[in-house]
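Before we start, here is the structure in question, set down as structure tokens.
Omission of a single protein chain aside, the complex is shown with its protein chains in their original locations.
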């Protein structure tokens, strides 16, 4: 029995199993959970979350954490929206408005990631503190920035060429899905098949041994944060174009989902362990949980609390898993 | 409590020894590291315990200290069974440990460190520390170890020797009856060491039992009444100190003629090309004006006590720690900005002292570990695809050539390998790069004798292929056995140099124990 539990806990498919179990449990109470419509909605809800989780995975692998991703999204969202909004934007009506705005999204993401990474590496500040400060600063900056450009709490009237990113597609496949697939494949390839991937794991596993073996440890950590910022920017593009508004509260509540999804998938908070396929399963699990709670008609605040519980559960599983792995190895 | 001690004293009069250890055994993960150790310690006597690193000394002491439970065997204090579950119980039974790594809290005062086990209170129900009493007791203890400092001074302002004495004062505070010293003199100046020896004599005179662990055999013979020798987890010798010489002790520690353990020296003289050329390497407070060369094909040893700067030298050479001035050249080219990457590019390799901390990715497999240092050589973009097949082939080849015993080179984490095999993984990692200069810091720490012989053989082979090898070791016998030349370090300087066949154990040790002028 113990051995079975142990195998289950360390299995890569534990999360998939949990997802199926959850759906089965909910089926009698909310039959619509098993339907094509629900599946589609879950997938669409998953996409930006997956982008964020992939970015977070790089940082978690080097034993850091990035709490600034939601604020990075919010800030890039309002700045880019202010550039292209038809309602008095800097580039309103200009043909280049949308490309410039897209570049703005990405530049902000890269810059925030770079700043986080530099603070962690060059100044020796703990990553959770650095990114927590970045979170408050950027969300404050996003609100302040919005107040300069709009009398309401968000910046709307975005060009149609932009909103099509979130809503349109080729041959029935949404652009967002394509983007996600490309990013997921690229990340998978980067982690598994390149020198950088090996270095990321090595730094997370044992930074001292990595340094002695000639790994440019500091640069690798900075790159991890930059990748996280970049992914946050991509997610921001998807969310903003779906909402057709730039808003300073964008994605305020998904931070925990992202970290939770990564940890549930099996990415270790202590660094050195994680795979993109695990993260996809983790995101799927959380999205299904979310959908299920909605279908049951629970209030937002309860969903909020339940998610906190799920994170705690994930952390417990992570701790158990590490212990078992150590024991099995020994 | 005092009545308990009285009855203990009366029992002791009845003939039971102060501490009796019988047939201790201990296994880790199925590997037996302690294979039946027995000895007795009488009150008022000192027992020396010697043995190479990995011989089972620390395991034995950890069992006595309650940090590890024995797999088999018994212990008795005053004839009564003694089986501590933790260090607190060991302390309660009257055993105090002075570790090589001092267990003092730098952010607390001397008095607080001395009282930490049981803070005195004025009112029993109020958890308020009676600072006056704490201070008075600390002052008393400091007097007993002859240390003239204010009890309120924070420990981070004390010199290493002073800290050692505070640690001893702590042992005295707990009414200890057995005091275990683990390599106590390594960080002391000669005056401090003399003070310590006088203190040990005092303790013996007061009827306490002393266990003294040290690499400096002369000290052991001078201080102790009996000497126990451990080798590979077995007690190979136990006899009165008066009846042995240091020569005896070395032989029983090694357990076999030196010729069997160490590979034959190459007939050819070292080549004339300089592999490593170090000039004037200086870092204030750490090392001073280090100048030496290692020829291609030569094995040079660095001897020195702990804290002499031997490991620090290696870290500076490899660019892990900074140096204020001086140059390091490999094959005639000076390395401009020393960093591990630059040093590796110049052809250096570095096997660190702390295998698990600096050398290995413990949860990863053998191949991943072996390939790690190779990745920096791939002269491609970090985001370009890895030549995985080539890497794996070369790494497996390297793993085979050093004979790593693992049932799966890819999936078995190196965490689960034995110490010897772990060290071979680190060796393979560097051998894969065919280094021009290989620095090995304590290459055989915590490794059984068989693996040691293999590693010495590998090092010799490497030198014969033209690599300049620098071996740093605390085992003088090891340096005598493998090196062509030995440099001795003390207080951050090279103080002596010996060339084979004029390698003399006593002379090396004497040089290593030199004190810095004006240091005391």
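When the chains are written out, they are named A and B in that same order, and each has its own residue count from 1.
As a working rule, a contact is a pair of C-beta atoms (placed from the backbone, for glycine too) under 8 Å apart; a residue touches a chain by one contact, two chains touch by 3 or more.
Note that contacts and distances are computed from a predicted model.
With the options "Chromate transporter", "Xanthine dehydrogenase family protein molybdopterin-binding subunit", "Transcriptional regulator, GntR family" or "Ribose transport system permease protein" in hand, the undepicted chain maps to the protein name "Ribose transport system permease protein" (source: UniProt).
Check B:49, B:64, B:91 or B:399 against the missing chain and you find that the one touching it is B:91. The hidden chain makes contact, of the residues A:249, A:303 or A:324, with A:303. Checked against the hidden chain, the listed residues A:243, A:256 or A:324 yield one contact partner: A:256.
Seen across the whole complex, the unshown chain contacts subunit B at 67, 86-88, 91, 103, 105-108, 112, 116-117, 119, 127-129, 131, 156-157, 159-160, 187, 284-288, 307-309, 312, 491-493, 516, 518-519. Touching the omitted chain from subunit A are residues 65, 119, 123-126, 128-130, 132-133, 136-137, 139-141, 143-144, 147, 256, 259, 263, 269-270, 299-309, 311-312, 315-316, 318-319.
Here is the rule we go by: only the chains that are shown with their structure count from here on.
Separation between the centroids of subunit A and subunit B, computed from CA atoms only, is 46 Å.
Put simply, subunit A touches subunit B in their complex at residues 189-190, 193-196, 198-199, 201-202, 205-206, 208-216, 272-273, 325-326, 329-330. On the subunit B side of its complex with subunit A, the touching residues are 29, 318, 320, 340-341, 344, 350, 352, 357-364, 368, 371-373, 375-376, 378, 380, 382-386, 388, 413, 415-416, 429.
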